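Missing here is one protein chain; the remaining ones are kept as they sit in the complex.
Which chain is which? They are A and B, in the order written, and residues in each are numbered from 1.
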Amino acid sequence: MGFLDSILGRTRPKQADLDALFGVPSAAITLQASLGLRPTGLGSVCYRAAGGAAFAETEAEILTLLRNADDAPEISTSHDEFGYTWLVVDDDPDDVGGLVTDLHAVNTTLESQGFGPGLLCSLVPFEDAAGRRVGLVYLYKQGTFYPFAPQPGGTRQRDSLLEINLRETLSGELPVEQQTSRWLALWGAPGL
Amino acid sequence: MARTRFVGDAGLTARMTLVMFLLGALFVGLVAVLMGVFAQSGSPGIALLIGVGGLGVVWWQWYSSDKVAMRAMGAREVSPEQAPELHGMIDRLCAMADMPKPRVGVSDSHVPNAFATGRSPDRAIVVVTTGILRTLDAEELEGVLAHELSHVAHRDVLVMTVASSAGILAGMLAQGSRYGMFFGGNRRDGNNALPVWLLVLLVSLVTYAISFLLLKVLSRYRELSADRAGAYLTMKPQALASALQKITGEINTIPDRDLRASKSMNAFFIAPAIKGVSLKTLTSTHPSLEQRLEQLAKIQAELGRPTG
């Protein structure tokens, strides 16, 4: 964002980078091969609901769009403790590509109506043989991915060892967020 | 290209540029006049020296703005473990705005206010008072935080400090010239012109007055810009609107003693910590509440325009 823009107080809302999500299917294969992590079929988009009618219309449009598709996945929305909305897609675990396409449909619809700046992150949960859940999180504004591995038992602690391990595994595959201070803790996110 | 609902305010930008230009001209004018005055007494170099000295003070104020503010407000930095919700909220807003996350501080004062300071976005701090945490709900607090983060993104500390360089230099000169009066500065030289120190005193007082007013106008423009950017960041202008109404209402019921304490920090506060907010307060550092509500309502309309 230009220095002059900031000096004159004309900061524009930051647009989202939507395309990097398409790297997820191949990353899923790597995760399964190297760490035995299988996709759970779940995927979600986290965004801010803007005030006013326009946003409500757009959100309704997205939900009908996804639900009317043939063999449509289970769609639901929920709100987290910070007032952000999570739109959750529950699809066939073996079709990560289909899942990403659905998530992308949500993003492009929001963006086409001018709500791109409201996109925070996307989350695709994975599971290992022991049922341990780990999240692959995509930050729209930074265009980067990072792992989020909550300790089991809801103690709001993170397994940073596993997260570092995941970062190394994924660094060749996806653009990984280097600043760990940006690795948002998404407690209670759908599918984790 | 992604469609954007962001509608800039050209009028605001134009007026802000004009005021910043005037303040710059004021600084240059002051140094020029000084050179003329000191040239009369045979040493124009002093004026340049004073000008550079003034800039040094300005640089220091900008450089140490976060430490000074923290001490002034008696704020203490809080870690994510100490204030998880506050940090979580700021983490998300910074991710949305794609800006570095500032440090977070809390100040024990029941004046409901928040401010952000620091010499650059990656060396900034956002402080909230315990009063504001008690007064606002989560969504309103988020609106205020988005407003403060916009101050950081707009580098308002840098802008306001540089913009006040003429005023700071003039203030220094006004002090300095008083001493000049005693140390032989008052011998009449040649064609019984006014003593040097008197000229310096007059010039700096006039400069100080002009810069004082221009700075207040500029500060009001910065507040309107921070409101605007904050509203677009949260996409919920009504949250900041209701926060402002609550804070301004609350402030008017706070005993004067507290308000005086926070008076010095006024420029960066979210709401004017003065009673009786009215249109005529030309010296107010904040646009009137109604002006801010009207702008937020306009942004709300822009965000809410049905899908074209």
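What we mean here is this: a residue touches a chain if its C-beta (ideal position, glycine included) is under 8 Å from a C-beta of that chain, and two chains touch if they have at least 3 such contacts.
Here is the rule we go by: contacts and distances are computed from a predicted model.
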Protein name as given in UniProt for the chain not displayed, "NADH-quinone oxidoreductase subunit J", "Malonate decarboxylase beta subunit", "PspA-associated domain-containing protein" or "Nitrate ABC transporter ATP-binding protein": "PspA-associated domain-containing protein"
Chains shown that the absent chain touches, full complex: B
Touching residue (missing chain; options B:T135, B:S225 or B:S242): B:S242
Selected residue (touches chain absent from view) among B:E77, B:D108, B:D122 or B:E290: B:E290
Positions on chain B contacted by the hidden chain, ascending: 11, 15, 18-19, 213, 217, 220, 237-238, 241-242, 245, 278-280, 282, 288, 290-291, 293-294, 296-298, 300-301
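Simple rule for what comes next: only the chains that are shown with their structure count from here on.
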Interchain centroid distance [CA atoms averaged], chain A/chain B, Å: 37
Contacting residues of chain A [partner chain B, same complex]: 1, 6-16, 48-55, 57-58, 61, 81-84, 111-118, 120-121, 139, 141-142, 181-182, 184-185
List of chain B residues in touch with chain A within their complex: 2-6, 8, 12-13, 16-17, 85, 88-89, 91-92, 95-98, 101, 138-139, 142, 150, 153-156, 158-159, 221-222, 225-226, 228-229, 232-239, 300, 303-307
